[in-house]
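This is the structure, below, for whatever I ask next.
Removed: one protein chain of the complex. Kept in place: all other protein chains.
After this line comes chain A, so read on.
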């Protein structure tokens, strides 16, 4: 047990005595006035069952989490009727609200200003907030990422957009050394509250260099937080949370998910960066996934339900650090784990997640952890070949059947 606690503490990076209980307020962005927003837990309730109440709890437990729980059914009676929009519009809404709220939030990237963003995420913001605040940069990822980091050292909160995540490889030095490590090497003097975001993942025949998944490369950088959004609802919530966070956050979006439509709440909401989302509760097997693979998994889930299986689908959302609480509870229930991810097999998120699960939940597993990931090849251009590099619903169904044998 001690080893588990140790590992859990290490994974969460806590340096304090892990047996101490500390209650914390959920409202943390100090310099700006708090205006009645709420932090949402995946169970949609205050944690009364564990007997622990956050102090100053202004949590309003309705709407979003309930919707997340019941995405497969019609909208819950609890929630107010929201408004429907596409994922990129949800990102824009989140960004716009944060820019209105805090004058220090700014956007830096290629084509974000006058052009409106290559995926229209920043459309209209330059006319509203001005050219300095929505800054069009030349094509120099390394240096404009570095400039964003330097600006954040003075107190600004830049949102740095990579037109495609793959281009951020050029800025790897800045992200790894300066972004991730400056808070530590300066002994806590400087904070780097940047958000680095952009679309990644395999698209429709975009070619090898434009279909990269960088989560695996960035995951070992200490000091960085990584989240991946998958629905308009969590896209807006995670964008807002990432901007408000004082840590550097990398927000992974997916090229093929920008046109997803969903109804999201009207009121202001922020999601928790470190939490996973329960997409579909179940009993037989835990399927952990994120980003676009969530939709492949849900397709496979439909087929599995018809075959009589009851999969529990969790969208892990937080790629660094992992939400081992939600994941662990699920494993304790189902005892079987399947990880479905889009990044490469070698050194990917699945590999780390497997290691984390084995370290912490070995005793609860009834079968080896299965991990379905993309092939370790550059993404080919040809459509049929591209289909085969990425995990397809049929493979997920086959894997679950094998796991539950």
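Note that in this section a residue touches a chain if its C-beta (ideal position, glycine included) is under 8 Å from a C-beta of that chain, and two chains touch if they have at least 3 such contacts; residues count from 1.
Quick note on the criterion: contacts and distances are computed from a predicted model.
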{"item": "Chain excluded from display, named as in UniProt, from \"Ubiquitin-like modifier-activating enzyme ATG7\", \"WD repeat and FYVE domain containing 1\", \"Cell cycle control protein\" or \"Pyruvate dehydrogenase E1 component subunit alpha\"", "value": "\"Pyruvate dehydrogenase E1 component subunit alpha\""}
{"item": "Residue among A:231, A:245, A:334 or A:374 touching the omitted chain", "value": "A:245"}
{"item": "Contact residue for the chain not shown (choose from A:118, A:142, A:205 or A:375)", "value": "A:142"}
{"item": "Listed residues A:186, A:220, A:259 or A:402, member touching the removed chain", "value": "A:186"}
{"item": "Which of A:112, A:126 or A:156 contacts the chain that the document leaves out", "value": "A:156"}
{"item": "Residue ranges of chain A at the interface with the undisplayed chain", "value": "1, 4-5, 8-9, 12-16, 18-19, 21-22, 24-29, 39, 47, 50, 52, 54, 106, 132, 135, 137-138, 140, 142-156, 173-174, 177-178, 182-191, 193, 222-223, 225, 241, 244-247, 270, 272-275, 321, 324-325, 328-329, 332, 360-361"}
